[in-house]
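Presenting chain A:
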Amino acid sequence: MKLTKLAAIAVAAVTAASPVLADLVFPALSYRTGPYAANGIPFADGYADYFTLVNERDGGIGGVPAQLLECETGYNTEKGVECYESTKGQGSLVYQPLSTGITYQLIPKATADGIPIHSMGYGRTSAANGDVFGNIFNYPANYWNGASIAINHLLEINGGDISGKSITLIYHNSAYGKEPIRTLEVLAEKHGYDLTLLPVDHPGQEQKSQWLQIRRERPDYVVMWGWGVMNPVAIQEAVNIRYPMENFIGVWWSGSENDVIPAGPGATGYKALTFHGVGDDYPVYDDIQKYVVDTGKTAGAGDQIGTVLYNRGMYAAMLAVEAVKTAQEIHGVADITPAMMRDGMEALEMTEEKMTSLGLPNFGPAFSVSCENHGGPGLGGVAQWDAESGKWNMISDYSPSDMDVIQALIDEDSAAYAAENGIESQCN
Partner candidate 1 sequence: MSADFFYTVEVIINGLMTGVMYSLVALGFVLIFKASGVFNYAQGVMALFAAMTLVGIQTGQVPFAHLINTIFGTHLHKFGWEVPTLLAILLALGVMILFAFIVERYILKHLVNQDPIILFMATIGLAYFMEGFGDLMWGSEIKNLDVGLPQGGNIWLENATSDWADGFYGFYLDNLDMWATAIAVVLVASLIVFSNYTKTGRALRAVADDNQAALSVGISLRTIWVIVWSLAGFVALVAGIMWGAKSGVQFSLSLIALKALPVLMLGGFTSIPGAIVGGMIIGVGEKLFEFAVGPYIGGATENWFAYVLALLFLVFRPQGLFGEKIIERV
Partner candidate 2 sequence: MNATAESYVTEDGRTIGAPVMEVKNITLKFGGVTAISNISFDIREGEIRAIIGPNGAGKSSMLNVINGFYHPQEGEIWFHGEKRKPMKPYQIAQQGIARTFQNIALFKGMSTLDNIMTGRFTHMKTNMLKQAIWKGPAEREESLNRDIVEHVIDFLEIQAIRKTPVGRLPYGLQKRVELGRALAAQPKLLLLDEPMAGMNVEEKEDMSRFILDVNDEFGTTIALIEHDMGVVMDISDRVVVLDYGKKIGDGTPDEVRNNQDVIDAYLGVAHD
């Protein structure tokens, strides 16, 4: 008797909660636990808070309230799959998989299910080719843009010539960390710098070997593709060996407060790429304070507002909301479907006026998405850390990357994927 009852409860419990219709559903595959929780929390907070803001301030998007379906992945691929399967039936409009592994999982699945994915600044870089990856978007910038932007920055501070300079890439020894290698190699041929590769195994708690090598070889610049605990340890070690911090540039996933604060004042001068604004000096934060914080509706503890990763989460939510608005315009329906959402994302246009009207002037690059180009123009900027004020400062505009080089790489990789999976052109 007891057993059957238990079984019944179990079956009922395993089946996920029933879908809420008539809402715009945004699943959030967040990771507030596990090895990368420190980075996952601010992003998830930012993503959630922006939807709360839209609901509280504007009464939803086009009059339809947004609903956030948060599902904890712990940055774990299998849990990501479980989250996807449990949320996709509930009208989910767009997925932010938030991990390279989960993105790769979901690319074929979401494509089959007709739900768009927005992997913003991560995931499969060649998904920028919308002709092959019809449902996948990675605007406004991808890893290969990032690598190029870093090199462009070095070109800029060297008056356009970095031939003969030595650059070391220190990277997380995983698919993610290996992303920039090919781009950097191609660019090395073009610009004539020497590239040294230094992998760091997960988790990267111990990097003495790598940094002793950097100390011995004294490269002119160090570029970092780090993640998780690898970042603060690397920055700390760089401070320890007194490497000139202004010659040390991290990708956007190596540029949060979590990464620099542990190294203390020595970290001042460290640079990181970014494709969105830093700090909380934007009008939208007044609204967030008023509608979200003061009403006690923050997703997390509310202590992350204005941090780099919070801003990124908020930026992702903002882009999703704008895509919904675009879709609503195109299809003339307020309560859109995932397929309409896809159309909206593909027609998304972010202009300076739009961002200003949202209270986010110059928060991100202006860009537009097209059927062929799901990656945007690949604009990005550089921010620099100032430990004394505890702030990141933008030290460059959103500037373009070397699309000649990158587009060729994207075409090559996506063509291979299309051939392997028998995908036909999506744009004709």
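The definition used in the following text is that a contact is a pair of C-beta atoms (placed from the backbone, for glycine too) under 8 Å apart; a residue touches a chain by one contact, two chains touch by 3 or more; residues count from 1.
How were these picked? Simply put, all candidates are chains of the complex that A comes from, given by their letters.
Bear in mind that the values here come from a model prediction, so they are computed numbers and not experimental data.
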{"item": "From 1 or 2, the one in contact with chain A within this complex", "value": "1"}
{"item": "Residue ranges of chain A touching candidate 1 (in the complex, touch as defined)", "value": "32-38, 41, 173, 197-201, 203-206, 208-209, 212-213, 215-216, 218, 228-229, 232-233, 236, 239-242, 258, 261-262, 264, 266, 296, 301, 303"}
